[in-house]
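Up next, chain A:
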Amino acid sequence: MPKIYIDNKSFDVKAGKNLLETCLSLGYDLPYFCWHPAMGSIGACRQCAVRVFKDEEDTKGRIVMSCMENVKEGLRMSVSDEMATAFRAQVVEWLMTNHPHDCPVCDEGGSCHLQDVTVMTGHDYRRFEYKKRTYTNQYLGPFIHHEMNRCIQCYRCVRFYRDYAGGDDLNVFSAHNHVYFGREKDGILQSPFSGNLAEVCPTGVFTDKTLKEHYTRKWDLTTAPSICQHCSLGCNTIPGERYGKLRNIVNRYNGEVNGYFLCDRGRFGYEFVNSENRITQPIIRNRTIEAVSHDLLIQHLAMLLPGQTLIGIGSPRASVESNYSLRELVGKENFYQGVNDDQVFLEQKIVDILQSGCVHTPSLKEIEEADAVLVLGEDIWNTAPIMALAVRQSVMKTAAAESLEQVPLPAWHDVAVKELVQEAKGFLANVTVLPSPLNEIAACSMQGAPDDMARLGFGIAHILNPTLPSVGVIMEKAIIIAEALKHAKRPVIITGTGGCNDGLIRAAYDIAVALKTEDRKPGLAFVLPECNSMGLAMMRAPSLEKVAGRVQNTPNVTVVILENDLYRRIPAAKADAFFRQCKNIIVLDALHNRTTEKAHVLIPAATFAEADGTFVNNEGRAQRSCQVFMPAINTIKESFKWLWEIKALLTSASNGQEKHPDELLARLESSLTQFAGISAVAPPRDFRIHGSAIPRESHRYSGRTAMLSNLAVSEPKPLQDDDSPLSFTMEGYRGMPPAPLIPSFWAPGWNSGQAVNKYQQEVGGPLKGGDPGIRLFEQTTATPVFSRDIPDAFVPRPNKWLLLPQHHIFGTGELSMYTKGIAERSPEPYITLSKWDAEQLGAVKGDLLSVKTDEKIYTFPLIIEESLQDGIVLMPAGLQGMDVWSWGAWVNITK
Partner candidate 1 sequence: MTVMQHIWIVLGVLFVLLNIAAGLIWVERRLLAMWQDRLGPNRAGPLGIFIVLADTLKLFFKEDWIPPFADKWVFILAPAIVVGSVLMSFVIIPFAPGIVVADLNIGLLFFLAMSSLGVYSIVLGGWASNNKYALLGALRGASQMIAYEVFMGLSVMGVVMLSRSFNLIDIVAAQENVWFVVTQPVGFVIFFIAGIAETHRLPFDIPEAESELIAGFHAEYSGMKFGMFFIGEYMGITLISAMTVTMFFGGWLGPAFLPPVLWFFLKTFFFIGLFILLRASLPRPRYDQLIEYGWKILLPLVLVNLLVTGAIALWLKS
Partner candidate 2 sequence: MLSHLRTMWLVFLHLFHKRETIQYPEEKIQLHPRWRGRIVLTKDPDGGERCVGCYLCAAACPVDCIALQATEDEDGRRYPEFFRINFSRCIFCGYCEEACPTYAIQLIPDFEMAEYKRQDLVFEKEDLLIDSQGKYPGYNFYKVAGLDAGVKEKGKGDNEEEPVDIKSLLP
């Protein structure tokens, strides 16, 4: 550990870091613009100047950019030095000569890195009295607003967009003091990570357009730590609320999971919470007045339920607490997963593999650090975008690491490293049904039918471990991939349920296990469809098809459906038949859908933003999502609260006591041992620091005495939160909260999201107190059991096509589609065929084709995909309002 001297104080610091990171890690407030902890240094903005001295005697020293200087043993430097301070103030003054005076109408104001740095350097008066430069703006799509006047030319946007996230439609144009960051012409930013520009840009050039619709400053938002609801990765988010409406979502750093970035579905897919389509009141159908009060509902249920067989249908988008509460209400034998048979089968397989403990499942951070990645049959670009981003980093970092072995350069030196690496890439094999944008950086890619992809996997496994059965032919690609994986130290295999094929999962498992040696630690990552798919699958309940069979043979069935639209799970005909057989249907959900239309009793459930809940992500990491705000309408409650209230009606010894997430998780642990440890996911609800709760509101939250005064001039009592150690007020502990309870990143002088530096043990490292989340699967020394059952090669059938889903980052999600911008970017339903198949049918692009599946005919326009395997038809998965199709079935297509 080198020892360095900052302002004559000695520190033991980490080697291999630059001075800027080191100073920030040590708690110094050193301003910067172009440097970003995830993207390294380029030394462009000249803002982080410090003075470095030769030795103890040297009083003159020299000004250097701290982001471009390595830590050296015995280095002497000064942050507070007069010359360095004046230099930094001068740089800001230059930057500000052209920065417009529009902070009042700028969405960045109040969480602006440029504002913070300007204040930090002490520049407060504009001496430059000449004209300011202006630019015209561009339309960049529904997510990002562009105001180029504000640009300070730090290049962070293009470095993120192009280098980090692999986008190619944002660039820098023109020259000298006219450089322009934008697109070649107006148009939608294509990268699914474009939302991060709003956070990456140190000022207001790129801002969140959805926030603009209902603009609120950062200091006015009520925020709480939350978990993204739109895929299985469980990215950590900070949603903000004002006046009872969710206003925006920003990234919540979690070193193990999402790091600094979110995908656009996660960032912008929050608007369902504010939707007109929300269920706000309990509804009892077939009455003159269907909307009823809480008491009437309870009365009705008390009459309805006794003597009924209660059957519960859980949901992969409901929290662990809610699913568990439903299981407690109806009993273990009456609890079903609410997911179709095929999906349950795949998820069960995944849970079995992870619970066996034979193989390690990596976090996203570990995927980023992998040195060879095989994606087997999962379209992660669309089903788990942030995982795709992590895979991209692994490819880039591996290439950089290999180059740096030859040339000793610090890893943070972004430009030099890029020069050195040139076009070299780490190893990525991307095996998917359709080509994915990841193929651009893949060393090896292949398109094929799921069975063929699985056979490739088994082929690789056979090469790695010849005791495993051979697939017959040795595939060339299998050899390349196997070789690359063999040479890696930390290979990662990624697969998931998106391919709708268990062969893929088994093959991936065989490869991962076959790779395991003393010095090679393979990881096997699975992608699941929804935010709590893993948590629900771990409860090991039967599928929806099973409950349909059960209902047929049981009289007086009351089915309780928890936050689940069954029409998105099983074909409409089957769902209709199921509902016909139920005597009573009780549905708890947040938004009206086709299932809630069938409900006899409809109970308004809280969305993630209005509820506390725990979600288990794809790596088996349980994470707590805290309630952001209390719904204005008091009939909206967390599902688990409703379910316990209903349970109290059925048990004579009802004490009416409310159940809190802590208690539920503790009970869950004792009744289902696979959840052991989950109750430590967040500090208990009575956790206090110096006797204080942690405030959700900022210390400068405004309008407290006026926001409700139009209703009544007397202010209501502040809301109480009994479920978590967070408070709904401004009062509370303002210091460092425990990592799972960080409501927002803020530090004195750091109003922008860059304040996250203060919350990390070291810049870019884990949060203080460890990154949040409890991993429920641990690796053991169990002997692996290989899967030897290899599927047959895919053979197209005459006049039959294998129906497979095509996932879309914008379009597939049930809830994200309520965001206008996401709906705008969602595709219209289509049918995709290979060129040859299309020719056989005599159809050209755009022709309407009819697919017959599940006794119904669907007619959509044709899209021709050259690289699609013949004999396969692709249809978009999970579009809003669409029936669900039997994926993996053989269907007829007619023109």
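Quick note on selection: all candidates are chains of the complex that A comes from, given by their letters.
The working rule: contacts are C-beta pairs under 8 Å (C-beta built on N, C-alpha and C of every residue); 3 or more make two chains touch, one makes a residue touch a chain; residues count from 1.
Note that the coordinates shown come from a computational prediction; the quantities given were computed from them, not determined experimentally.
For chain A in this complex, the touching partner among the options 1 or 2 is candidate 2. Of all residues in chain A, only 100-105, 109-110, 129-137, 147, 149, 173-176, 178, 180, 212, 214-217, 219-220, 243, 700-707, 709-710, 712-714 touch candidate 2 in the complex they form.
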